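Quick notes on the structure that follows.
Here is subunit A:
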Amino acid sequence: MLEVKDLHVTVEGSEILKGLSLTINPGEVHALMGPNGAGKSTLSAVIAGKDGYEVTSGQILFEGQDLLEMEIEERALAGILLGFQYPVEIPGVKNIYLLKAALNAQREARGEKELPAPEFMKLVREKLSFMKMDGSFLQRAVNEGFSGGEKKRNEILQMLVLQPKLAMLDEIDSGLDIDAMKIVAEGVNSLRSQDRAILMVTHYQRLLEHIVPDHVHVLVDGRIVKSGDKNLAHELETRGYEWVLEESVA
Partner candidate 1 sequence: MSAAHAFLQRLGERFSDEPTWVTARRQAGAARFEALGFPTKRDEAWKYTDVRRIAEGEFALTDDAELSASRFEALSMPLDAYRLVFVDGVFSTALSDVEALPEGISIEPLTTAMRTNHEAIGGAIGRLAGVDFSPFTALNVALSEEGAVVRIGQGVVVDKPIYVVFASRANEAPRMSHPRVLVMAGARSQATVIEHYAGETGAANFTNVVSEVMLERGAIVDHYKLQEASSEDLHVASIHVEQACDSRFTSFNLNLGGALVRTDLVTDLNAQGAEANYNGLFFVQGRQHVDNHTLVNHNAPQTFSNENYKGILNDRARGVFNGKVIVKRDSQQIEAYQNNANLLLSDRAEIDTKPELEIYADDVKCSHGTTTGQLDEEAVFALRTRGIDEQMARGLLTLAFAGEVMDQVRLPAIAERVERAVAGKLPERFNLADLVEVSDALQEA
Partner candidate 2 sequence: MASQEMEQLVRREYTQGFVTDIESDTVPPGLDEDTIAFISNKKGEPEWMLEWRLDAYHQWLKMKEPSWAHLDYPPIDYQAISYYSAPKKPEDRPQSLDEVDPKLLETYEKLGIPLHERAALAGVAVDAVFDSVSVTTTFKEKLAEAGVIFCSISEAIRDYPELVRQYLGSVVPKGDNYFAALNSAVFTDGSFVYVPEGVECPMELSTYFRINAANTGQFERTLIVCDKQAQVSYLEGCTAPQRDENQLHAAVVELVALEDAYIKYSTVQNWYPGDEDGKGGIYNFVTKRGDCRGDRSKISWTQVETGSAITWKYPSCVLRGKDSVGEFYSVAVTNGRQQADTGTKMIHVGEGTRSTIVSKGIAAGNSDQAYRGLVKVGPRAKGARNFTQCDSLLIGDRCGAHTFPYQEIGNSSATVEHEATTSKIGEDQLFYCQARGISEEDAVNMIVNGFCKDVFQELPMEFAVEAEALLNVTLEGAVG
């Protein structure tokens, strides 16, 4: 589904990703781990198409298409959705507007008809209650005045409504207490399916107890230096990142 080949990325002149390669197949859940500054968030930002990241070489293919040639929204419509680490506040834009506009765009891209208002409302209410969110929330401006937990739940709610093919979660667990984490994890787990992939970027192993990954990658200094299964995450938790680095150098 997603193929990242020897990706080099510079930000403001300094190279952050130095030849990163990663393949994600449908149905898989990947966790990308690594110390601060390793370039974890850079990867998800580049995949989503954020400005200010210069791809100097390498390739990203999504379902065979060259992702780097696509506009930001084209990527989203192709089925890539990024859950932000720090979701931006958008004063005045109601959540309901965002959801409706985004869903309309998705459906239009898939050649489907716009969802009639009653059905749309039913869908949203259902997902809302799954995320244990209040109905009044829809009338509030996107992320404005939300607590950290509310913002993260909102990111997952959008995923539940939009049903992406590839969900990327950038440090989705940061700033969450254990209860909020469980709700978020439940939301993410409900997204798991045969034809959907999930890429989690995280610093801590804690999240992976709730969302168990199929593959774990360790990103150090702009490269994936080790890959393994969920046990690798446990090992990282107990031994830290140093040994991986030493091993990779050796």
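Criterion applied: all candidates are chains of the complex that A comes from, given by their letters.
Quick note on the criterion: a residue touches a chain if its C-beta (ideal position, glycine included) is under 8 Å from a C-beta of that chain, and two chains touch if they have at least 3 such contacts; residues count from 1.
Values in this document were obtained by computation on a predicted structure and should not be read as measured data.
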Looking at 1 or 2, only one should touch subunit A in the complex. Which number is that?
1
Can you list the subunit A residues touching candidate 1 in their complex?
48-51, 71-73, 75-77, 81-82, 84, 87-88, 90-94, 96-98, 100-102, 105-106, 109, 114, 117, 120-121, 138-139, 141-142, 158, 162
